Structures are given as C-alpha cells and as structure tokens.
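The next block holds one structure in the form of structure tokens; read it before the comments.
Our next item is chain A:
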Amino acid sequence: MRFAEFTPFDLVLLAQGLGVTIGLFLVTSLIGLLVGVLWGVVRFYRVPILMQLVTFVSEILKNSPVLVQLFLVFFGFPAFFHLNVTPVQAAIVTLSANTAAFVYVIAVSSIESIGRDQIEAARVFGLSRWQVLRLVIAPQAAAFSIGPLTALLVNQLQVTSLISVIGVMDLAKIGATLNLRTLKPFVVWTAVGILYYLTAKLVATLGARLERRLRAHSAFRCL
Partner candidate 1 sequence: MRLDLTILVPHLGFLAEGALLTLEACVLALAGSVALGMLVAVARTSASKWANRLAFVYVDLFRNIPFIVQLFFFYYGLPEIGIYIDAFATGVVALSIAGGAYASDAIRAGILAIDNGILEAAEVSGLSRRVTFTHIVLPIALRTSVRPLGSVLINMILTSSVLSTITLNELTGNARIVASDTFRPFEVYVVLLVVYAALTYLVSLGITLLHRRLNRDLQGQVS
Partner candidate 2 sequence: MLKVENVKKAFGPATVLDGVDLTVNPGEVVSILGSSGSGKSTLIRCINGLEKLDAGRITVDDFDVSRPKELAEARKRSGTVFQLFNLYPHLTALHNITLAPIEVLKRSRAEAEAEGRALLASVGMGDRADAYPAQLSGGQRQRVGICRALAMKPRYLLLDEVTSALDPEMTAEVLAILARLAASGTTMVFVTHEIEFARQISHRIVFLEKGVLLVDLPTKQFFSADGGLAQPRVAQFLSKMRKD
C-alpha cells in the first residue's frame, strides 16, 4: 500500500473497527457472564472434581497474559487438535473464557458476602438449595456485584484490543492499518485512543446507572 493522506473513508473504517470491537465485547461479555456464573453455581453446590477444576482453570486464566491465551487458542489448538480456528473464533473463545474467570471470582465473593448464616436460615425454613440460590442469593448477589462487574467489563473492553494481534479487524487493528498507510501515528493512535476511552466511559456510565436502579429497587423492598 502506498503512503497516503487520510480520506473520509477512513472514518468508515474506524467506525467498522469500533463496531467489531463493541460487537465482540458484547458477545464475549455475555458468554463470560453466563459461564462465570455457572462456575459459581458449581462451587455453590460443591460439585466434587468439577469445583477443583473450575478453580484451577480460573486461576490460570487470571494469572497469565490474555495474549498468550489467544496464541494458544489461535496457533496451538489448530496444530494440536487439527482444527480450523479463525481469528474471530479464537477471539470469542479466549475473551469469553477470560471474562468467565473473573466473573467467577466476583460470583463467589458475592455469594460469600451474603453469608452462610443467611443461607442456613433460609434452609431452616425448608427452602431447597435451588430455592435458596434463586430467591435469597441471586437477587442480593446481583445488586452486590454490579460495581465489581462494571469495573471488570471496563477492563475487558480494553483487553479486546489484543485480538488485533491475531488479525481480527477490530478498532486497534484498523488503527495499525491506518498508522502504516498514513505514517501519522499521533493522529491515528490519539483518535483510536479517544474512541476506546469514550466507549469505556459509556460502559462505566451504564453500569453506574444500573447499579443505582438496583440499589433503589432493593432499598424499596427493604421498606
């Protein structure tokens, strides 16, 4: 590609990149939330073996670089399992699993914050473990964990930028492309940075709003 000035079309490219980033962020956050909560339930029921496995996997995922996890899935899995893995598939698998690991931690700590005694008390009233989970724990845990979850998601949004390294055409990758073509790194990376910043602020704002609403709701019920 020849070096060239910016064109109006570059804005479309940036918008596309932003779309890919946000899309993958939403999809992997949703999957991560579901899987992470599921792991939390495994822990709540103290399912043998599965519980230890979940803890181990989540520890590894939390304590290793996401970039290496991406490489493992994108380069390692095809070589070892003789699979075809596209960059987007690798991105979805890795980011979801990574989010799940952190959601799991939040789920466990919010269940613990509700306290064994409250759970015991509910059991004394003859509620089944599932009823306790659904009626007593889930609503409180949800309100308790919105704050940490928001912080997590703001962080995971930034983590999505790593998928550009394996070739997903997200916002960071579009930035790299424009950077190479225009040779105007300050302009390009500032623009990309601002877009990420604004998106992060949007996520944080939505999280705060949701938290306020949930708080008001549970306060109302306490009355």
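Candidate entries met the following condition: all candidates are chains of the complex that A comes from, given by their letters.
Please note the rule applied: a contact is a pair of C-beta atoms (placed from the backbone, for glycine too) under 8 Å apart; a residue touches a chain by one contact, two chains touch by 3 or more; residues count from 1.
None of these values were measured; they are calculated from a predicted model.
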| item | value |
| --- | --- |
| Chain A: touching candidate in this complex (1 or 2) | 1 |
| Residue numbers on chain A that touch candidate 1, as the complex places them | 59-60, 63-69, 71-72, 75-77, 79-82, 154, 158-162, 164-165, 172, 175-176, 179, 185-186, 189-190, 192-193, 196-197, 200-201 |
